[in-house]
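Removed from the display is one protein chain of the complex; every other protein chain stays in position.
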Amino acid sequence: MGAFLVRRLVGLVLVIAAVSFVSYALIGLMPGDPIDVMVSSNPDLTPADAERLRQRYGLDRPLLTRYLRWAGDVLAGDFGFSRTYRVPVWDILLPRLGNTMVLLGASFLLSLAIAIPAGVLVATRPGGPVDYGVNLLCFAGVSTPSFWLGLLLMYAFSVNLQWLPPNGGGSVARDGFFGWLSYQVLPVTALTVASLAVYIRHVRAAMGEALAQDFVRTARAKGASRRRVVYHHALRNAMIPVVTVIALDFGTLFSGALVVEQVFSYPGMGVTIYDAIIGNDYNLALAALLLATFAILLANLLADLAYAWLDPRVRLH
Amino acid sequence: MVSVRVGLAAWTAAVLCATALSPALAQEDGELVIGVSQYPVNLNPLTEAHVVQSYIHGMTRRPFTAYDPEWEGRCFLCTALPSPEAGTAEIRDIPEELGGGRGWAATFTIHPDAVWGDGTPITTEDVLFTWELGRNAQSGVINFELFQDIVAIDAIDDKTFTIQWDQVSCGFDMINNFELVPAHLERALFEAEPSAYPERSLYETDPTNPGLWFGPYLLSDIELGGEITMTRNPLWWGDEPWFETIRVRPIQNTAALEANLLAGEIDMIAGEDGISIDQAIAFAEAHGDDYEVIFQPALFYEHIDLNLDNPILADVRVRRALLHAIDREMISERLFAGHQPVAHVNINPQDRVYNPDVPTYAHDPERAAALLDEAGWTLKPGSEVRTNDAGEPLALTIMTTAGNATRELVEQVLQSQWRRLGIDVAIKNEPARVLFGQTLAHRQFDSMAMFAWLSSPENIPRTTLHSTMIPTPENNWAGQNYPGYRSDEADRIIDALETTCEDPEKQELWNRLQVVYAEDLPTLPLYYRAMPYILPTWLEGLTPTGHLAPSTLYVEHWRPREGAAR
Partner (left out) sequence: MTVAVAPVPPLPGRPRGAIGRFVRHVPALVSLIVILALVAGAVFAPAVASLLGIDPLAEDLFNQYQPPSAAHWLGTDALGRDVLVRLLYAGRVSLLVGFAGALIASLIGTLVGIAAGYYGGRVDAVLMRITDAAIALPVLPLLIILAAVDLGKIGLPESFVRSGQAGVWRIVVIVALFGWTTAARLVRASALAVREREFVRAARALGASDLRIMATHILPNILSPLVVATTLAVGSVVLVESVLSYLGLGINPPTPSWGGMLQNAQQTVSRAPWLAIFPGIAIFATVLAFNFLGDGLQDALNPRRTRR
């Protein structure tokens, strides 16, 4: 177990290092630098101004030099300042990480809370109207582009019914807890609809498999109640593959969050990364990308641990 | 099944609670919430220039000088524009130790009641400090050249100072970008380490410090990347503003911005940085009775830069044919409901120096076909694309900023109209940062690029038309003369305009420059863009400007209409 963890953590560090270099290179190799963009939008800036600013921000040095310098600073714990916001990158990232975790966490839990019982329900009554109904709803969920769904929700619940605010910009300090909560409902719903369907499918498949296995039939034959068989024997077994698949899906969930954050102006990590890349804010983009990568890898690692915990037959080595 | 119910019930309960208790849907009296589409990024006026930043600064600070809604220069922080007639401006000899030569000396007086939000009076001390900061190459100030052009500032007393310019060019009476920063707060930070100033400035580390602001409002709360809140400045010396609080809320997705307005989350959408013209027209059609929609013609010159190094476009007959081939009147009428008038030159008709007698190019397909035939591009029977004698097709590309719906619509209309004349135009769009940052800046566009210039009134088009402003590797890609336009006459006129400050000589130069431009057509003029403001019907006093100086410079006059229901 200890050796396993060490090995996985070393792998994690290697991947992060590789991702940091690849991302840095890619962002750096993108045509156009921030000063060019600034010049194009401001008629009062002269070429001499542009050249001086480029030196000021170190944009005149070769890419590799810039990367090594950046990596050195990061290893020393200094992630630098955001070029656009002019504050240390963590001042921006930490609150946004919190926001995204609220969005992802709420959506994740809500999805599971609905997907597990719904998946079980469908798996135990295959072929019936319930099965078809749930299936249809699931597929409808995955088949709707989330930016489109977001807009539909916004028009339905904010513009027409005027029940909920059409953006994700609330704060506890200003709006109170329930006010803040009202800002979360639509983004969380939009994200949940997209991921829910996938989860239900996984649960249904895994439950179907588990229910067909010998020990479940044995338990049933020995007279265990249907409910006990389903929830005690089969579900526990079914959760093993479900956890793995869902954890692997974390990256997809994160991408989904980006789009939802964009639609609802939700101040989260996804929007931050996108804006930082578009605005050529190296330090912010890289720190955010690494944080996202780290979170995804960590989720995968936790999934492996959960796998071992759920299935005593699996030994980590 | 039980858990499904629990999950759904929990969700429903959350929705209901949140709905019932949500306070945000009803704005309190005395509060105005403005929707914009971008976050201003950072708030130091010297180290970043951004449209939303200047929008916020319009409420929280005032420039010395700026153009007003009638496009005339006027004083905000000063008492009167300097002029030779008033004895506040004259041409002086510059002492040898300061470079020699002659230059204008202009005297400004700071408004006698002007104070920073913390009560410290605004004095010439702040002016001197700002100048010192501005011309320090390490301080990251963007308008460095402005501060460099000043050879000396002479503080006559606490409120009056004289600027000695390094030459006798016009525009000595306006210092729009001389953005004052408070010496009593920022000097120590700057002097400790000039190169670290942009990050250490209180504008970044403590932006709600009242001492940084001096407008009708003070910045009272800021969420990074989110909402910015301003409250009335008790020490403001001008007219009393009506609203207690103003919030500026950035919402990037413009469809969501509209939904926020309809849901009552925001009261208005700023024209400076809000929704696109076609969205505003659609909005006006659907909700025109419930809101006031203003289309303010603006100093946005939408045009197509032509790469004159492309052998096809080097021929002026082809350039004129391209313009005759397209129906700009119809585009303006049908796509923009007449709100964005057709452009004939790079100068806006509202600009005082506009020449109404420039040559124009009406929609005339026959004339265009004749010009193309004359230039050797003929349509062979049975073919759809014109060719020259060598059999090469008349094929061009057009680029613009990807994702800009309005431009992409116009592009497709143009493409289709050119196709009818046998001109094959392929669309090749790029994200704005690539188009502006690389393709245009390094002149890598093959033939045509559509975008807009935003300028101030009477802006001399040196960087876009002078032959020394063609970006090349030798000049380190300096300048914005992307077409590669070289005209001795245009160069001469531009040089002369810099120092010809009086009519009628000045106007004659301007007139001639516009004729040269319209005859040579280094770019195809399309139309002047309008800024769409969407306002609640109960609001009055908001006057759009149509140029770089935002409407918020008059925020103290915004108030609810008498007797109007909110």
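As written, the chain order gives the labels A and B, with residue 1 at the start of each chain.
Quick note on the criterion: contacts are C-beta pairs under 8 Å (C-beta built on N, C-alpha and C of every residue); 3 or more make two chains touch, one makes a residue touch a chain.
Note that the coordinates shown come from a computational prediction; the quantities given were computed from them, not determined experimentally.
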> Quick one: which of B:31, B:132 or B:408 touches the chain that's been left out?
Replying inline: B:408
> Which is it among B:239, B:285 or B:519 that touches the chain not included here?
Replying inline: B:285
> In the full complex, which residues of chain A touch the absent chain?
Replying inline: 11, 15, 18-19, 22-23, 26-27, 29-31, 126-127, 131-132, 135-136, 139-140, 142-148, 151, 155, 205, 208-209, 212, 248, 251, 255, 258-259, 262, 273-274, 277-278, 285, 289, 292-293, 296-297, 300
>> Across the whole complex, list the residues on chain B that are touched by the chain not included here.
In response: 254-255, 258, 275-276, 278-279, 282-283, 285-287, 330-331, 334-335, 395, 397, 402-403, 405, 408-409, 411-413, 415-416, 419, 426-431, 434, 438
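Rule of thumb we're sticking to: only the chains that are shown with their structure count from here on.
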> Which residues of chain A touch chain B in their complex?
Replying inline: 30-34, 36-53, 56, 81, 84-87, 91-92, 95-96, 110, 113-114, 116-118, 121, 150-151, 154-155, 158-159, 162-167, 169-171, 175-176, 178-179, 181-185, 189, 262-265, 267, 271-272, 275, 278-280
>> Looking at the complex, which residues from chain B come into contact with chain A?
In response: 1-4, 6-8, 10-11, 14-15, 17-25, 41-42, 44, 47-49, 137-138, 140, 142-146, 177, 195, 198-199, 201, 204-205, 223-227, 249-253, 255-256, 259-260, 262-265, 431-434, 436-441, 453-456, 459, 463, 475-480
